[in-house]
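Sharing a structure below in structure tokens format, with a few things to ask.
A single protein chain has been removed from this complex, and every other one stays in its place.
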Amino acid sequence: MSATAPIRVGVLGVGRIGGMHAALVAREVPGLALAAVYDTDGAAARTVADELGAPAAPSADELIGHVDVDAIAIASSTDTHVDLLVAAAATGKPVFLEKPISLDLAEVDRGLDAVTRSGSFLQIGLNRRFDPAHRSVRDAVVSGSLGALHLVRITSRDPEPPPLGYIEVSGGIFLDMTVHDFDMARFVTGSEVEEVYARGEVRVDAAIGEAGDLDTAVVTLRHADGTLTLIDNSRRSAYGYDQRVEAFGENGVAASDNPLLHTGFRRTAAGTTGAVLPHFFVERYRASYLEGWSAFERAVRHGDEPPVTGADGRHALVLGLAAWRSAREERPVRTSEIG
Amino acid sequence: MSATAPIRVGVLGVGRIGGMHAALVAREVPGLALAAVYDTDGAAARTVADELGAPAAPSADELIGHVDVDAIAIASSTDTHVDLLVAAAATGKPVFLEKPISLDLAEVDRGLDAVTRSGSFLQIGLNRRFDPAHRSVRDAVVSGSLGALHLVRITSRDPEPPPLGYIEVSGGIFLDMTVHDFDMARFVTGSEVEEVYARGEVRVDAAIGEAGDLDTAVVTLRHADGTLTLIDNSRRSAYGYDQRVEAFGENGVAASDNPLLHTGFRRTAAGTTGAVLPHFFVERYRASYLEGWSAFERAVRHGDEPPVTGADGRHALVLGLAAWRSAREERPVRTSEIG
Amino acid sequence: MSATAPIRVGVLGVGRIGGMHAALVAREVPGLALAAVYDTDGAAARTVADELGAPAAPSADELIGHVDVDAIAIASSTDTHVDLLVAAAATGKPVFLEKPISLDLAEVDRGLDAVTRSGSFLQIGLNRRFDPAHRSVRDAVVSGSLGALHLVRITSRDPEPPPLGYIEVSGGIFLDMTVHDFDMARFVTGSEVEEVYARGEVRVDAAIGEAGDLDTAVVTLRHADGTLTLIDNSRRSAYGYDQRVEAFGENGVAASDNPLLHTGFRRTAAGTTGAVLPHFFVERYRASYLEGWSAFERAVRHGDEPPVTGADGRHALVLGLAAWRSAREERPVRTSEIG
Partner (left out) sequence: MSATAPIRVGVLGVGRIGGMHAALVAREVPGLALAAVYDTDGAAARTVADELGAPAAPSADELIGHVDVDAIAIASSTDTHVDLLVAAAATGKPVFLEKPISLDLAEVDRGLDAVTRSGSFLQIGLNRRFDPAHRSVRDAVVSGSLGALHLVRITSRDPEPPPLGYIEVSGGIFLDMTVHDFDMARFVTGSEVEEVYARGEVRVDAAIGEAGDLDTAVVTLRHADGTLTLIDNSRRSAYGYDQRVEAFGENGVAASDNPLLHTGFRRTAAGTTGAVLPHFFVERYRASYLEGWSAFERAVRHGDEPPVTGADGRHALVLGLAAWRSAREERPVRTSEIG
């Protein structure tokens, strides 16, 4: 690939998140271009294709194999991820895969084996690693300015639950929501997790409980280096998307606070009032999605290691499975019990 | 124009600011499309045109008159504004005109007369009115929650001076920089300015002084309703683009603070550290540019009044001219002295 | 007791915390006066007595029984609390008792039984309930403005560990430090705790571990109403005394952030810098100590219930004992297992 020609990305799946990726690739990220899109919903594919000025491929296989497609983004429904990953890996083309790789550990391993065999490039879409604020927390740890880490706190609260239909196929709160926080805990500490204790409740919507899921959860992680991580999650935060990370160590603390929607405020005799938080991930994490794609572009072009690996995706799943076992068996679970 | 077809905008001048407008129109604002671009620098025009998938027009006149151009954005150099405005107004097409209209009051009046005669739509690109934080200040005033206004404070500091060549044709700090703050003072208070006292210094770069300009300035305005406004400006803020507005009234205060580049921070025994401000207007005012164009789209489509009028642009110029006279004559100047 | 004469308080124990109470009573709280002090260290007692202009009593019994002592504050070492409480209760005089009542549940019950039998007034010195910021969190819950509670987060980190000699008699981190947070969890939620999961580490100082204690700990509480509380503690926070409470419910969140030592800050190209936190409880909780004593004064004068009861002190101890059992047995422990 030439040093200056854009990397042409084909996008599989152009629903909410896939459509966002297609638009970022087409318009916002220097060095990338949108080669084609595909979706099982052909009308949706055509709409996105027209909007972004790229062709809609007739099938996933044709997109994957097309000579004008340099790299492949997989943003289709989770149950299709591994088959598409295996097919893409067979071409040796670089792949960007939305999280989670799969809800099934054996399936994850099938996909990652295919990548290993082909020696191809795989980046998992755990976007929060690229958020400038969260990254500043991890940079503080890596720089040594905090000294040895002692405690990490992660808050992650969505503004509203997804549709029940989605919840039923999502793997539940620990695989769908907390998975981001598990990855953040590993990213910030740089230390693997040995033990997971999870406690959840149904506080937001009884229907979520009837679907076998939880909507409110807290998790304690013990890392190999002795650091303790606390995570809290909710499916419904009335004031917007609450996303905070805090790393506390022997010399101090580094944290990422929430931005407000804007910086206007008012003071009267009744007190001070300001704005709410950004509503959800599209508003809050725009910079992280851009930077994730830029990191993909740089790594692919320079032959570097992926900034978020398949192993990272696998670890996050293991922690999610451990959390479910902990919640069900009401005891701390060691990750070595999972796989 | 149909209710659903996009308004096709032709953009005159695609330098830094014009290129930004062209990209916003082409990609980001629902209901708008980029019809064509023109620039006296043909190569620059072709580059932008290729990037955004729109034709480069052979001349300003052809762009203005083209049947596929529904509306015209003028973002060329200031000295060409009025001629282009007059030509555009003659077609009756809606016009978006970057500030300042002109540095010469008679020229401004020539342009605005043409708009009046044609009955066409003219929106001035005083973008800060659309910033959500500044707007929240004005909304607090309009809502009556602050009661009668007493004091307004506006801080506006650029990260670095423009090139000396630009400074020489810019009209100087009061016409180039403070003009935004003059408009903000009128916008926030809703009251015209009767008196201007300006005091400036050369603190940043002696070459700016040698070019006859100032780089550090403070201005006191007295509004018709008795409100006092204080403005401070600098051409060089080491920590980024500092943009704050504060309105103080009988029941309280409303203000827009600076956002930080991100929300990460660190605490050690040495204190708390956080990020800098956004570097300059492209980063800081992205939302305002988007909303300015959305407001243009809505107003044109619904036949509403422009959200920022030619008269607003003219008032800002009058205040800038009064400030220069005040600084030179070392006395408060009444706006009625200017015209 | 007349409506206007001050309530004359005798203070037992004038070490660091007792001396602070004596000074508050003597100088700062309207309606209270210092009647006398006593300490087993007679020289210390005389120094405080001279400084504050009150007599040093020759014995605890004489102070408790003296006709000019209207009320008794017990701030001596923990192992003396219950005997002094029983003696004070026998007089029927109101008692202010520093936390913890005792490290032994049977001893607590002996003391509380004495209070019950005498019908006297007992207020426990769990001062954080009176902090205006934490109280605003609880007020938000009580007001109903947050709706049903879902999650509570409490951070409590001391600037430095106490001397090892103290640690050895303190009951350990869960009885000495977390006890405040257990009380805060009950205070904020208004719901009893049914289950405790605690996980701790020795991260600050190996000597603390050798003394059988932990210095870094996290606790998960499940309340009777389904609310989950997360607590994190550290014995050493390099940036000062970190004290935060957050209550998250169906309609929003209320939180108390840390004040900074002062509100000065600086911005340069390297970022924004500000002050550290207040160093420790004397600086951070001055307002809470004052308000705790004012509440004592009001309740005693008007015959009201104590604002922090003996039962509150007992509950906090039960939770501390449950936390220790959880940490040792590596499982969630139900409070009904403790007593």
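Order of writing sets the labels: A, B and C. Residues in every chain begin at 1.
Quick note on the criterion: a residue touches a chain if its C-beta (ideal position, glycine included) is under 8 Å from a C-beta of that chain, and two chains touch if they have at least 3 such contacts.
Keep in mind that what you see is a predicted model, and the values were worked out from it rather than measured.
Asker: Going by the contact rule already stated, which one of C:Asp79, C:Asp113, C:Asp257 or C:Asp304 would touch the omitted chain in the full complex?
Answerer: Of these options, the touching residue for the absent chain is C:Asp257.
Asker: Of the residues listed, B:Ser191, B:Ser234, B:Ser256 or B:Thr335, which one is in contact with the missing chain?
Answerer: Reading the full complex, the residue touching the unseen chain is B:Ser234.
Asker: For the chain left off this view, which of C:Gly42, C:Pro58 or C:Pro132 is in contact with it?
Answerer: Reading the full complex, the residue touching the unseen chain is C:Pro132.
Asker: Looking at the whole complex, which of B:Lys93, B:Arg157, B:His180 or B:His262 touches the chain that is not displayed?
Answerer: Candidates B:Lys93, B:Arg157, B:His180 or B:His262; residue touching the omitted chain: B:Arg157.
Asker: Thinking of the whole complex, not just what is shown, which of B:Arg46, B:Arg199 or B:Arg301 touches the missing chain?
Answerer: B:Arg199
Asker: Could you pull out which residues of subunit B are in touch with the chain that's been left out?
Answerer: Touch with the absent chain occurs at residues 148, 150-151, 153, 155, 157, 197, 199, 201, 203-204, 216-218, 220, 222, 226-228, 230, 232, 234, 236-239, 242, 248, 250-253, 330-332.
Asker: In terms of residues, what is the contact footprint of the unshown chain on subunit C?
Answerer: Where subunit C meets the chain not shown: residues 27, 53, 131-137, 140, 145-146, 251-259, 261-269, 275, 287.
Asker: Need a quick check: the contact residues on subunit A for the chain that isn't drawn.
Answerer: Its contact residues with the unshown chain are 238-239, 260, 267-277.
Keep this in mind: only the chains that are shown with their structure count from here on.
Asker: Could you pull out the chain whose C-alpha mean position is farthest off from that of subunit C?
Answerer: B
Asker: Please report how many Å separate the Cα centroid of subunit A from that of subunit C, as a whole number.
Answerer: Centre-to-centre distance between subunit A and subunit C: 42 Å.
Asker: At which residue positions does subunit A touch at least two other chains?
Answerer: Answer for subunit A, listing residues that touch two or more other chains: 251-253.
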